[in-house]
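All protein chains but one are shown in place.
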Amino acid sequence: MISSGRGLRALSLATIAMITLALALVFFYAPLDANQGFIQKIFYLHVPLAITALCGFVFGGLLAIGHLRSGDRKWDMRSYVAIHMALIFGVGGLITGSIWAKASWGHWWVWSDPTLVSFLIVMLLFATYQPLRFSIEDPERQARYASVFAIVAGAFVPLNFIAVRAAQGVVHPRVLTLTGSKLPGSMGLTFAISLLAIALLYVTLWRYEMAAKNARIQLRRLRRAALGEEAAPGVARSAAPS
Amino acid sequence: MSATLAVLRKDLRLELRTFETLPAMVLFSLSTFVIFHFALARTTISGQLAAGVLTVTLLFAALLGAGRLFVAEREQGGFDAFLLAPVDRNALLLAKATAMFVFLVVLEVIAVPAFGLLLLGPPLGPRLAGLVAVIALADVALSVIGTLVSAIAIHTRARDMISPIIGLPLLLPALIATARAAAPVLAHRSAASPPGKWLLILALYDVVFALLSYAVFDFLLED
Partner (left out) sequence: MDQPAIELRGLTRRFGERAALADVSVRLPVGATLAVLGRNGAGKSTLLRILATLLRPHSGRVSVLGQPLPRAAYAVRARVGLLAHEPLLYRDLSGRENLDYHARLHGVAPERVQRLLEAVGMGARADDPVRSLSRGLVQRLAVCRAVLHEPIVLLLDEPGANLDPQAAELIEPLVGGGNGRTCVLTSHDPSAAMERADLVLGLRDGRASFVLPPAEVTEPQLRKLYA
């Protein structure tokens, strides 16, 4: 059900609506920061991207558990797309984070910030996901090993943040604490809507990519059944589940 | 347990017979110390810098060793031989991680005094106990992650590359903790014992990844 196109239109409309609302709030409702000026508004893009990416990685790990427990390759497809998407969102998060760092502290990168550093380490780890998949030719083994990786790496995300935070002082503005948001009302609302919009975007893109992949797989299967093996030769080595 | 001992025995025996892994790790470490001496252009180093140099050297020596852990299994049918036996599959994980730990300890018996001699300056003496505690915990992390990553990499095509690129980010928290914990121990003046906070983080890391590896290892072996 998840992998078909059902409900995709409604989801897309909801996402577009949310994004529009978020943009409107960012530009017209949220207050202008006294110190950083207009560029501060990239915060509404950066933090949701980063949070969504991290959640996406953990989500990918959970889906991988589903794969190993059930042996059904569908779960591996879901896990792959989740991690793949999270990587893209993560790169967006790193770039926007760098821009914001330049605006706030005058440097494109600061080592003293544990959140940024932890995030970089996580990205370095997950960047190896696709090379790992690509280097295993047997598709069954590829899926299984990728799932093992996704589980270990997914568990790594929270651990990493704890360790790095303990290592360094806190420079990154802590906007979300356990006791609730420290943002003033209007910023808080804008932030919440932005987060929701980015999260919805992630889910929509996740479902889109899965639907596209599944359509391709089904098409290939039908062609093989109807026209024989030659019509759709086996997929060459690839990192993606097929 | 007896299966674990059987595999461990076999691995230690193989290493004694062929000396394929340990000498390389030792030589690598010693060469690295010399390189650091020239790269840093100082007569002695201490504190955080010394801790960093020692940690990084041990890390790379460990990755070198880990890369060889499963080669004999892969190339000489050792996996099949093990999988045909009616034993718990995790015995292989335990045995290999223990073998790795033994290799690291032997390495450190040579490399840490060498480090003291070549780079540190004043003798380690009474601070040795603290350093040993830090290194022991670090060794557990290196052994567990080294075994896990090596087991993943052995079935891939670019196995010598996959191993380090996955292992390094995974080990970063443990390395941070090791370097931070060792820093006060290696200070020239007013050397202190390793801070409890870092030992705790290192121990936590060890426990979590040991459990995780135990949980997933079976899936790496089955086909």
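We call the chains A and B, going by the order they appear; numbering starts again at 1 in every chain.
In this text, a residue touches a chain if its C-beta (ideal position, glycine included) is under 8 Å from a C-beta of that chain, and two chains touch if they have at least 3 such contacts.
What you see is a predicted model, and the numbers here were worked out from it, not measured in a lab.
Chemist: Consider the whole complex, including the chain that is not shown, and state which of B:Phe28, B:Phe82 or B:Phe101 touches that chain.
Modeler: Counting the whole complex, the residue in contact with the absent chain is B:Phe82.
Chemist: Could you please point out the chain B residues that touch the chain left off the display?
Modeler: Considering the whole complex, chain B reaches the absent chain at 2-3, 5-7, 9-10, 13-14, 17-18, 72, 76-78, 80-87, 222-223.
Chemist: Touching the missing chain, which residues of chain A?
Modeler: 138-140, 224, 234-235, 242
As a convention for this text, only the chains that are shown with their structure count from here on.
Chemist: Nearest whole angstrom, what separates the Cα centre of chain A from the Cα centre of chain B?
Modeler: Computed value for the inter-centroid distance: 32 Å.
Chemist: Of all residues in chain B, which touch chain A in the complex?
Modeler: By the definition above, chain B touches chain A via 148, 152, 155-158, 162, 165-166, 168-170, 172-173, 176-177, 180, 197-198, 201, 204-205, 208-209, 212-213, 216, 219-220, 222-223.
Chemist: Contact residues on chain A for chain B in the complex?
Modeler: 68, 121-122, 124-125, 128, 131-132, 135-137, 140-141, 144-145, 147-149, 151-153, 155-156, 159-160, 162-164, 166-167
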